[in-house]
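Removed: one protein chain of the complex. Kept in place: all other protein chains.
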Amino acid sequence: MKYLLEADLIRKEFPGVLALDGVSLRVRPGSVHAVMGENGAGKSTLMKIIAGSYQPDAGSICVRGQACSLPSPLAALNRGIAMIHQELNLMPPMTVAENIWIRREPLTRMGFVDHRALRQQTLDLFEQLRIEIDPDDEVRALTIAERQMVEIARAVSYHSDILIMDEPTSTLTEREVEHLFGIIAGLAAAGKAIVYITHRIPEVFRIADDVSVLRDGRLVGTAAVAELDSDRLIGMMVGRALDQLFPKEHVPLGDVVLSVRNLSLAHAFADVSFDVRAGEILGIAGLIGSGRTNVAETLFGLTPATSGQIAINGVVVRVDSPRTAMRHGMAFLTEDRKDTGLFLWLDVLDNMEMAALKSRFVRRGFVREAEARAECSAMAGTLRIKTPDLEERIENLSGGNQQKALVGRWLLTRPRILLLDEPTRGIDVGAKAEIHRLISQLAGAGAAVIMISSELPEILGMSDRVVVMQAGCVTGILDRADASQVSIMRLAAN
Amino acid sequence: MRRSHLVLLLLATCVAAAVACSAPRSRATTTIGVSMAYFDDNWLSILRDAMVEHGRTLPDVQLQFDDAQGDVGKQLSQIQNFIAQGVSAIVVNTVDSAATPKMTRLARDAGVPLVYVNRTPSDATLPDKVVFVGSDEIQGGTLEMEELARQMNYQGNVAIMVGELATHGARFRTKATEDVIAKYPRMKIVEKQVGNWQRERGLDLMNNWLTAGRSINAVASNNDEMAIGAIMAMQQAGLPPGKILVGGVDATPDALAEVAKGAMAVTVFQNARGQGVGAVDAAVKLAKGEHVDSFVWVPFELVTKSNYQSFLKR
Partner (left out) sequence: MSVQTRGRRRRWHEARILLVLIAIALVFEAIGWSVRGDSFLFNSQRLLVMVLQVSIVGLLAIGVTQVIITGGIDLSSGSIVALSAMIAASLAQTSGNARAVFPALTDLPFIVPVLAGIATGAAAGAINGALIAFTAIPPFIATLGMMVTARGLARYYTRGQPISLLSDTYTRIGEGALPVLIFVAAAIIFYIALRYTRYGKFTYAIGANPQAARVSGIDVGRHLVLVYIIAGCLSGLGGVVTSARAASGQAGMGMSYELDAIAAAVIGGTSLAGGIGRISGTVIGTIILGVMTSGFTFIGFDAYIQDIVKGVVIVLAVVADQYRQRKRRTA
């Protein structure tokens, strides 16, 4: 048996969109097969078809050489295909063991759940996967990384030998990523196949054996990773070679716009001080949990500081709510698009105009619809947001376009200080480059930008200076010339 | 920490309030617990007032009222509470007559005298120390319909407004109405719908009937509130009062005013005062160990334009 999974000439059409146009995917046993492509390229649709959530309009699927139909996720599971979702599908109030064995709990002779056996078989499973989690912990008490481990364990418990992972590392810390890669390598060594969707090029070179690239619903190609280099892979994805991923332009810096002195928030961070000038991009680096997001939230008034000073254009101000922050010209692109950014069920127009509504698009309580629409439309054009029209529910846009709409929301408020928390997380390379160019342009136009990012290349490429945080304290501020991966990591993880 | 303080404070307030309320009560030698089906029913509130007033005239008798809010379960626990509290007798205006055997057993087991008032219990026989004070619903419905029939010259179409389904009054008054109509071959029931005892529902029903276009000569309503609703609908539709005969039961003040205007042809006086006074008297007697007959009937009385004035003060 050469291939564990063969999907042949899959075609799927949604009203108005051809999501997949004759895409084929062949996955060898014992391999990690990366699937890449810009958002909207059709990766998720293809995975949902393989996992039984969607039905293809044409094409065939063979598992272990046998043609089969997969009318439901359960049917796929029974064929040995398990999907680990980007949004995890666990029941938070239940324990780890209960989550894994739901519907299949070992029973006593009385018909009650045999909790001792349940615990033991969970421990056995975890030992095999080298996972260290107490089976009796409630899932809601676990970190995101641990929850992911539980999902993987659940997939393995079904004796699945085709595991689909959709961007599993997007919310993990370095160490957690290492652990995950260890588990993936172990699974591949045991003869299982892993289909691995990712945006992160280094990850592909790190763990994948093969890579398939999709673009606009078509397969660009499949190649052995050993035969590729980073530039060629990026070229496959965007259809053009990207010579400059992080196009920070050099602009002359103006006066200090935002000045932070000894800012502290109990239990989160302490004594944070820095200045940002007009035209400057200040990067904030640090591991997850270092307090960098907390600093941004405090600056924006979501969690007012317990002590310290914020001065804007030399005047000390009190920022105790997002509204006051916005009055002082601040804008805050939050880290988690879905949780704190998007109004998923509202349309693109509503999503874009919401922050600027009060200050710009309302007269005597009534929304000046035409004006708001014109501005949003122009902004959507500038940002190259791909959407059928402004009335599309934002839920139906790809991640990159959602992110661009959120950037647009804040630009419409005409901010002088931009707080950007992970501005390019989970979006494709093309959109990423566009957002980078945009940030650079904003700085060039005189805005002060604070950019938090977990991706060191992004920090290094974009920032004029880099604030490094660790455990709630600023451990150093590096000039662009002094900043390197090594110097930052030394300050961040020591 | 703060929350527990708040809870303590609340508890303390409740205890203080309870002590304040119960203090004067402890002086009485005969405490009678009264569980009413509804406090906010027009007619039942007259019954309740009669009990309150009559209770005041009796020395050493204390009445304690509870509102079951139309909930049988609530009413049962109120009775259990009365028993636990050691009252001398209990008066129950039942929410649902089907539940009375259970209530009867509770009282008998505890040896507490029990008086059912207004709504007939469904028990086949009532044991010693358990009595019913009230009026015969069948008699009420019959009086209403016979008078309507007489005014209609024993011919024409009748629409029936039924009270809340599954209540004693609604069942028996409706049955009596239907039985009377069945006696006269030239009379016919053309409409029969539920109005839940409520004025607004009566209004809506009548509106719907008037637009349905079938000729109606009389509306026989299970109570006055729905009947008044029917009259209001006729007024708003521009029909002269009395064009369609309307009958109700209860003889509430509002209904008597309609009778006076000639808008309501007939209502039936259910002697709330008589039932209330009778129930309290029966309870006091039973508490003292005296004998009371199982059924104390307080008759219905017919009210028309010719005699309504004598009911205004009752």
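Letters A and B name the chains as they come in the text, with residue numbers starting at 1 for each one.
Here is the rule we go by: a residue touches a chain if its C-beta (ideal position, glycine included) is under 8 Å from a C-beta of that chain, and two chains touch if they have at least 3 such contacts.
All figures in this text were calculated on a predicted structure; none of them were measured in a lab.
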### Query
Of A:L142, A:L390 or A:L456, which residue touches the hidden chain?
A:L390
### Query
Which is it among A:M326, A:M469 or A:I488 that touches the chain not included here?
A:M326
### Query
Among B:T29, B:N208 or B:Q309, which one is in touch with the chain left out?
B:N208
### Query
Which residue among A:M94, A:V177 or A:V362 touches the omitted chain?
A:V362
### Task
Go through subunit A and note every residue touching the omitted chain.
14-15, 54, 300, 302, 321-323, 325-326, 332, 334, 339-346, 350, 353-355, 357-358, 362, 365-367, 369, 373, 377, 389-391, 409
### Query
Which residue numbers on subunit B touch the omitted chain?
38-42, 45, 48, 67, 162, 165, 191-194, 198-200, 203-205, 207-214, 229, 232, 236, 253-254
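The working rule: only the chains that are shown with their structure count from here on.
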#### Entry: Between subunit B and subunit A, distance of the C-alpha-averaged centres to the nearest whole Å
67
